[in-house]
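Chains shown are a subset, placed as in the full complex.
Order as written gives the chain letters A, B and C; numbering starts at 1 within each chain.
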């Protein structure tokens, strides 16, 4: 199965990449995007959900920088 | 409803002042100076102006000992950066080094990156195009994973910002010692080129001239960062942590191009970077330097987050922002240039003549403070200092027997992380962009040709902090001497230096003694070598849980060439060349 | 030859290319602003290195939407000469002027250093002054220079002799140890089928003068100037 770890910037933390993408979308003539924020997904092939504890450890110490980011975990068959 | 009710600001008490870093005496002094109790916004403004970081209150009396004048010095300490003339023809370089130690410990990548961003802005606000960057770094030993993580993060952050901005990072130093375990040092240097007649200063002149805000929007980033950089670290630091500032080198590159394009016109009067203590220090400095005054409508400041209040706006340390004063009637011309570079430029106030900085929110005056007294008459301390007893102990060096196996000794030395090659570091920096780097990293000094001519400069950054611990006076002298030697052996004439004084808590007499001794040693060497200090920065309170770093007065020396093709690299060029030993 | 150097927001080798073309080679050289659509009658368009749009999203991914890029696509379609260096190469692949894509370096780190390149095709307008198989030293400076293309694409590149530069050792052997970023087949630079569009990760403008570490990059600019008819 697949574990997915989503990492995103905390609210309030500046996202220069998201801002640049948003203004490019506007420059292309679209006005539907009110805000763009960019995050990451780590797709990890695992045996079962038994690894959740370990995964949390990895997510909080390595995949996310908890000073500016937050994460969430999902499992998918 | 008044702003005070609307935002529910707390009452101003000695307690509240203390929470912002003002001592009881300082708070009493403020009340006396104003003839009243400041309101909450004013208190925030004053406390950041009075912070060690902004006011240099512990160091100013001693910094006056540095020589600062020479015929080639165009701008000495006191502006965003210092300037020297390279030839007699108006070609100048502008440079400065600055610390970003505390932010780099909290978040190594962003802390180092924003440090680079800040020093680059210091240089280009003067009208100079940055053409070289350096960095002087100190970390704990690499056997601790935490230190390794900080080291890698800092180098990646510098690489990210400098490379994207497009300035070559051409050299620096890296030392590892356990005294930096909880307190790494990250000192960033930048140098730019400017013609003498094109230099800009931080001025707010001309009654009725518009004050224009340019660059990135303001968020709740790093509020009270300057105050935090003026305190020791302890377990509470974590909780007080403001939003970490995120650097946007792309925006800064646009800001550079827009500012330089604007500076070619005669639309603007003065310009100042919003660095530590953001809008607060920039507005007060500009007003006090010109003896004018400034009115700011804070609700017009471009904001990134909803519901920000005037207090937060004044103290935000969001990056990539500048404040400028334009000539009345040229607002649209300024806007046009910033539009071209997809940047905001918003009129947020005007120059006045009553000596006050007056802050408004939706038409209501929410703060009024006289600029000059706050900017110039911040507290100044002659803190007590004395040689600590442990110096006697330190002087008793153990006797060392001559080692039997010199080969082994050499190998051990070469394998030491401080001595080993720093290639891993400088390969991550673009050190060739701008086609000016004519001496690549790996030599004693970096050599940069200026404006694609044969004129150029050599730059070297040096400080041996173990030496400074053993003897701060001689260590300070040696830092100047070594950097001057590195410049000289590259073929250039040392002309002036900038410095970053990294020390522990100045309220401790032994730290203050290290500080005073090192400054006096540096001053003596600088006088003899005729290399004045033209800019610099002081970083105190580099202590964690009461353990100070070694005294680390980083020196960056700049020398000039008439002909850079005559530069000399410090390595053997070919087989069978003769090797000479010079000196005693 | 008249040359135009495109300036995107975030380009930072634009001045470098301008300097070499104008002052070292002696070509009539102009800057071309990304929002413009007039190529000002140039014979050669250069997409310079740097970080267009901060390299946010993917290198070159946003720059390709600039008005000037459409014009350059038409220009190249009509046989005009286009050179993309580093970020410029990334703009060329993103905009479809060259095949393939540039991924993160396998070290995941930015790398700036002199590397050896073997010139594998000297029958292009950009390389006619090099000797076939010659090893030259030209610096790289990038974090995303790891060239990727699918198997069919690679075969077609090789069959058409579109690979112009390969990372190699001192003897000209293109093996893994001398590959600085993980590029497929040690590829450092390619041309399109027609040969009028060259993209390369290394920076020839950084070594085009006597005062630099090498002068190996000079001959690339001189080749194209000569091909187009020289400079007055």
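Here, a residue touches a chain if its C-beta (ideal position, glycine included) is under 8 Å from a C-beta of that chain, and two chains touch if they have at least 3 such contacts.
Computed from a predicted structure; not experimentally measured.
A single instance of every chain kind is placed in view; the whole complex contains them as A x2, B x1, C x1.
One rule holds in what follows: only the chains that are shown with their structure count from here on.
Averaging Cα coordinates per chain places chain A and chain C 34 Å apart. Residues of chain B in contact with at least two other chains: 248, 250-251, 342.
Along chain C, residues 53-54, 56 each make contact with two or more other chains.
Those residues of chain B lying in contact with chain A across their complex are 106-107, 109-110, 216, 219-221, 241, 243-248, 250-251, 304-305, 318, 342.
Of all residues in chain C, only 9-10, 12-13, 15-16, 19-20, 23, 49-51, 53-56, 109-113, 139, 141, 143, 203, 205-206, 209-213 touch chain B in the complex they form. Listing the residues of chain C that touch chain A in their complex gives 53-54, 56-57, 62, 65.
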